[in-house]
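These notes concern the structure reproduced below.
This view holds just a subset of the chains, kept in their places.
First chain written, first letter: the chains are A and B, and each begins at residue 1.
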């Protein structure tokens, strides 16, 4: 890949991980967790989805083992979580965090599906593992904080957007679309679907 | 095996999986989860026990990866969960669901024990893994729905029946009883023990 593209991708990825970690900080703050508790919740939120997928696929090394620096960065941010949150809310508006989280949802879900396909999973199972990669971090965060996971009870389409995008990705793969395009189109689809349905306040029946 | 017997076994297994999934639907309904949340809870209830066992044993592929059609069926049922539940409660009485769940408990516990024994686990550990196969799906369901797991707090013997049956199975294996008989006798034992103790309202001390 072109080095500038590689760099752009790394930045987007870091942004998505940061957005997931911040949602962990916010939840930890609500529960008045101490610094170590905050660190663990943020870590689980950021890397839980990919780790569960890799355990299911028997895949090693984990992303966070290969990217020790991200773990150390989250640790450092956790020590100053109240300060980090103030900064995050000043630099990034709530809307920016929503967008970053939606980028994460798209990126993690599609990369998860792609990894599961490569590992030989059948289509529907691969899509399921992709969605799990995107949403399981948040589920573990809420389980640790003793709440019914937001993604399960929120009637805004979240996992549903991820599911639709993973389905689209499977279709593009079957149509032999070049992987650069299939990944970007499906990721963008999830991002847009999440933001548009949120903005229009679309609700799922329950 | 005789093809008719194979078919009968597949039907019993499907029935048990369906019973576990329905208990997921019911719990999801109580918590007013949306369709995707309902799907995830039902999936975890139906396949969680076997998956945890296989992760512990380092065993692949998972049952649900090999039986993609079951996953798709649960997905389809989740989309119409309120309808599914109405149908389930019309076609199957509460008693029928109790029986199907008890069949699942017996089937999953004994097959889990047998798989763990084959993987070289010592007897008590194999029985423990068998019980986990039978009850862990329900535990994960209740953790996701933010409740103290029913199996841990219900004073009706449930895991206890599974444990006794797995112990009986170990005994039969040690006595070199043919596997067809040892499996069916131990499974039937769990089924009967669960139904009889439930009917007689036997309670464990706590």
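The rule is short, and it goes like this: a contact is a pair of C-beta atoms (placed from the backbone, for glycine too) under 8 Å apart; a residue touches a chain by one contact, two chains touch by 3 or more.
Just so it is clear, the structure is predicted and the values come from calculations on it, not from any experiment.
The total count of identical chains across the complete complex in this file is 3, with 2 shown in place.
FYI, only the chains that are shown with their structure count from here on.
Superposition on CA atoms relates chain A and chain B by a rotation of 120 degrees, given as a multiple of 5. Each chain gets a centre from the mean of its Cα atoms; for chain A and chain B, those two points are 31 Å apart.
Taken together, the chain A residues at the contact with chain B in this complex read 55-56, 58, 121-122, 124-125, 128, 139, 143, 146-149, 151-155, 158-160, 163, 204-206. In the complex of the two chains, the chain B residues touching chain A come out as 28, 31-38, 40-41, 51, 55, 58, 60, 62, 64-65, 68, 71-72, 75, 143-146.
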